[in-house]
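Quick one: structure below, then a few questions.
Every protein chain but one is kept in place in this view of the complex.
Here the chain labels run A and B in written order, and each chain numbers its own residues starting at 1.
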Amino acid sequence: MKKMLAVALGLTLMLSAVGCSAPKENTNASGKTQISIGVWPREKDAERYAQYQDLKARFEEANPDVEIIPDNWSFSLETFLAKAASGNLPTLYEVYFTEGQRVINAGYCADLTEAVKKYGYETKIKDSIKNLITKDGKYYMVPQSSYNMGLYINKPLFTQAGLVNEDGSVKVPQTYEELAEFAGIIKEKTGQAGICICTANNTGGWNFLNVAWAYGTEFMKQDESGKWKATFDSPECAAALQWIKDLKWKYNAIPETSFATGTEQQKYFGAEQAGMFIGTPPQDELISIYNMKADDICIASLPAGPAGRFSQIGGTLSVVKEGSTPEQIDAVFKWIEFVSNSYTMSEDAKQTMENSYQIRANKGLPIGFYQYSPWADSAEKATFEKSIVDKYANIPAANVKEFNNPPEDLKLKPEEPVNCQELYAALDACIQEVITNKDADPAVLLKQAAADFQRDYLDSAE
Amino acid sequence: MLKKHRFGKLKNDFSAYILMFPAIFLIFLLIWRPVYQGFILSFFKLQGYEPAEFVGLQNYKDIISETLFKTTVFNTFKYVGLSLLVGFIPPIFIAVMLNEVRWCKGFIKFAIYFPAISPVIVTSLLWTFIYDPSAGGLLNMILLKMGLPAQQWLNDANHAILYIIISMTWSGFGSATILYLSSIKGIGTDMYEAAYIDGAGLWARVWHITIPQIWRIVLLMLVNNIIGVFQVFAQPLAMTGGGPNNATVSLSLLAYRYAFVYLKNEKALAIGMITFVMLVVLTVFYFFLEKRVTYED
Partner (left out) sequence: MKTKVSEPSGMICQLEFKTTKVKIIHGIFFAVMMLLCAICLLPVIWMFLSAFKDTKEFLKIPPSFLPEKIDFSKVVDTWMQNNIGRTFLNTTFMAAGDILFTIVSNGLAGYVISRLKPRGSKLFFMLIMWTMMLPNNVSQVPLFMTFTDFPVTHWNLSNTYLPMWMLAGANCYYLLLFKSFFDSISISFFESAKIDGASNFKMFTRIVLPLSIPIMAVISIFQFNGAWGNYFWPMLLINNHLQVIGQRILTMKGQMVIDRYVMVMAFVIIPPSVIYIIFQRHIIGGLTLGGVKG
């Protein structure tokens, strides 16, 4: 009977027990502040692992009160929630620009406002990026690295299609119209797809933003009361969608599949089955997986549309786990400075940056394009990075001339401010429809998508 | 004497429950309790996984008013309907035919169950190669060789669900066929012989002897089939991600999206509960059928 009672008691307890895990230790026996750092290289990746172990040793020597705990975890959609809900995120972890607002809304990051001010970042972070990392005036993240999207051009295919200048360099399309024509020429001359655009798993919308902006689309607007209105039910956006539709039905210049993501872009491009794609550098996989020659990769600025030339900014953000102590946050910022992820350039930071490029060069990973900087006043850092890039470049300068010296009119823009993933999903659906249904009407599709997006997400947002 | 017996029974019962404890414990902990919790949490706005604010039926209202939800319910029923046509009926006739075949029976049984042993993830990905819409796809290669035009397969919003169902049937029809086959075997040859002597043709024998004999299993399989397909998830996730233009999103896939992509668990829970209610209706139907069949026996 006693046993029965114990069992019954146990069962009731289980029913009533809710969350509230025990607080985690964040200082060890010797009183050091412990911080775990995510995206730590794995031992298999010998060179980078050695670099990071060395960084750790030097950092701990310079900051005797801090202990670094390496953590291999890097962001992925499937595992993020598992880590977050169980309190197992590293103290410092990285998310992509596209995830920033989602993570903030879900509440898995610490308020960094104080540290951001203390370390003087507030005035240094570019205004265009602030939207991504703040909510209600508070900072929850700091930019780590960033890049802007460019047009990848497959040199062998362009050469085969005769799209080259007299000096042998590839002809770069300057407008989306021209891009579509080039794509058509490639299809005609080589039989391969002219361009691989993303169409699935929310990457379709993410790619499409660049085109839509260039055609003059405004996706959403905030009114005086702070409410958001979906405004992409517009002729401009329809024209951009029509551009994709033409790629498929007029030029027959995209691969057959309607489920393309970044992976497929690399696959087709790497196998010389697509002449172009819109992507973010560095695209290491083109070389590491698809064995492309660096000489064959060209990167240009995205073309212009009727409303100008736009390129979306992407990158990674540094996030500190929710519930971290002020000491931990401070230690994290010291680490960020130490590994050259800040706007300043200490000797340590310079050393780290050069080492990183050296390792990339040894592996043959693409180097040669200049990264977009998230920091407003970063002359010193930018100049230094450019000199390092030039020193280790393996992509010929001619191939990236257009990307590194972008046309005057190029405007860099971060993704849309609210419900971006949901917007991407809605756009994905429209894109899939126009490339699978010859009779689809872009204007009608967008009207429906905008209305649904408004009602399902913008109206129900807090 | 009587008292002692009763005590013995009690003791026996107790030890029986001890033996059953692991199962009761695990089923309680991993099936019943989560369902109960999910039900409660679906009335809250959640911050991550923690209830933040009681909102009553708001999550349900939000979900039901979404256009995508309507599409999804429609899709889910389309999955079920097509699976009944394409996946449910053929195994019955295949089993009837296989029962007559006198050569290589062992090999045939081996082959038709073979697809079922490979993991769903591998099968789904394998079928994306088969359905590749370019000329490099396995099916298109065959079509082109036969001089027929290549098809768009999963790109075709109107038929994508059908193609997913075909791939599911490929993995599943073997076990259904073998179940029917063993049931048909139980009929014995006497009845057929008698029918033959009475001059019944083959079709008449199938219709009047075979089908009535396996009817009970057919009904059970019908309900199992509906309940299984109602929860279709891995195949659209791996093959289409729900596209094109949301033509293949199922209820389970939508719930997954809300939980793991948009980090909006309350909506995922609401979808789960709605699916649950729909299935309860089907379950009641199942017991009703079972009772009737048992009664008729």
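Structural remarks
Rule of thumb we're sticking to: a contact is a pair of C-beta atoms (placed from the backbone, for glycine too) under 8 Å apart; a residue touches a chain by one contact, two chains touch by 3 or more.
Note that this is a predicted model, so its numbers are computed, not measured.
The hidden chain makes contact, of the residues B:52, B:97 or B:148, with B:97. Touching the missing chain, out of A:69, A:289, A:397 or A:444, is residue A:289. For subunit A, the list of residues touching the undisplayed chain reads 10, 13-14, 17, 19, 21-22, 72-73, 76, 78-79, 81-83, 85-88, 261-263, 267, 270-271, 273, 285, 289-291. Where subunit B meets the omitted chain, the residues involved are 12-17, 19-20, 22-24, 26-27, 29-35, 37-38, 41, 49, 94, 97-115, 117-122, 125-127, 129-130, 134-136, 138, 141, 144, 170, 174-175, 178-179, 182-186, 188-189, 192-193, 195-196, 202, 205-206, 209-210, 214, 216-217, 220-221, 227, 230-231, 233-234, 238, 251-252, 255-256, 259, 265, 268-269, 271-273, 275-276, 279-280, 282-283, 286.
The criterion applied here is as follows: only the chains that are shown with their structure count from here on.
Subunit A and subunit B, compared by their mean Cα positions, are separated by 38 Å. Partner subunit B is touched in their complex by these residues of subunit A: 4, 7, 11, 14-15, 19, 77-78, 81, 84-85, 102, 105-108, 199-202, 255-259, 421-422, 425, 428-430, 432-433, 435-437, 448, 452, 455-456, 460.
For subunit B in complex with subunit A, the touching residues are 14, 21, 28-29, 33, 36, 47-50, 62, 65-68, 132-134, 152, 154-157, 240-241, 243-246, 257, 259-263.
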